[in-house]
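After the structure tokens below, expect a handful of questions from me.
Of the protein chains in this complex, all but one are displayed in their positions.
Up next is chain A:
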Amino acid sequence: MNIKHHLDEATLVSYTAGSMSQAMALVVACHISMCPVCRDRVHDSEAIGGMLLESLNPAPVSDDSLAQILACLDEEPDLNTQLEAKRVETSIAKNKQWLATHSDIPRPLDDYIGDSLENVEWKRIVPGVYYHDLPCKTERRGASRLLRIAPGKAMLPHSHDGNELTLILRGSYTDEIGRFTAGDIADLDNEIQHQPLVDSSEDCICLIATDAPLKFSTLLGKIVQPMTGF
């Protein structure tokens, strides 16, 4: 995978700080899991979190807390550790398997849609354009969904109220910024207007999240116009 379009530094910081919507964080986590470059960058951002944690003035901790935890460790000395180790082992094995099978979805997404794009239930917007909503809770604003767009179709030119993240999972598109293929992420804010045109021979499937839900649904309503009629 040859990734050319990466996350904005401000987006990485927000993800690391835990300060972005669930929907946006999902897209970020997916890109990071596919992109060694951003994986290194996120480790650096996490170090900022560590630094800030270290520099906090300590809050008084209840006298019982430590005693309670120690009692907890005594009661089930190894059970939870073993369970945790088991969980991690499974996770690592799954990761290896995932790499070996060249799964078509990034790992963080399999909590949401299972292990393949083939099993996604699509809803049609207009011919050639389908979507699938992801169950991200929206205590904070924001929404995320998968979009599947047929070759030769383009979205209407649009801008956004807030941030918009688009991760390409399959196929490709081209817009004013460049060409986006699998693994690439378009990390845009409201200052950018673009009109993506699907230029792959297969359907382009992407994972999209925004932190401005209202505009997002408006956008979806008129999202794609056929370039070649139907």
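In this section, a residue touches a chain if its C-beta (ideal position, glycine included) is under 8 Å from a C-beta of that chain, and two chains touch if they have at least 3 such contacts; residues count from 1.
As a convention for this text, contacts and distances are computed from a predicted model.
Q: There's a gap in the complex where one chain should be. From "RNA polymerase sigma-70 factor, ECF subfamily", "Ferrous iron transport protein B", "Amino acid ABC transporter permease" or "STAS domain-containing protein", what does UniProt name that chain?
A: UniProt lists the chain left out of the view as "RNA polymerase sigma-70 factor, ECF subfamily".
Q: Taking the full complex into account, find the residue in A:Pro36, A:Gly114, A:Pro127 or A:Gly178 that is in contact with the omitted chain.
A: A:Pro36
Q: Provide the residue numbers of chain A that touch the chain removed from this figure.
A: 8-10, 12-14, 16-22, 25-26, 28-30, 32-33, 36-37, 39-40, 42-62, 65-66, 68-70, 72-73, 80-81, 84-85, 88, 91-92, 95, 99, 107-108, 111, 136-137, 139-141, 162-163, 189-191, 211-212
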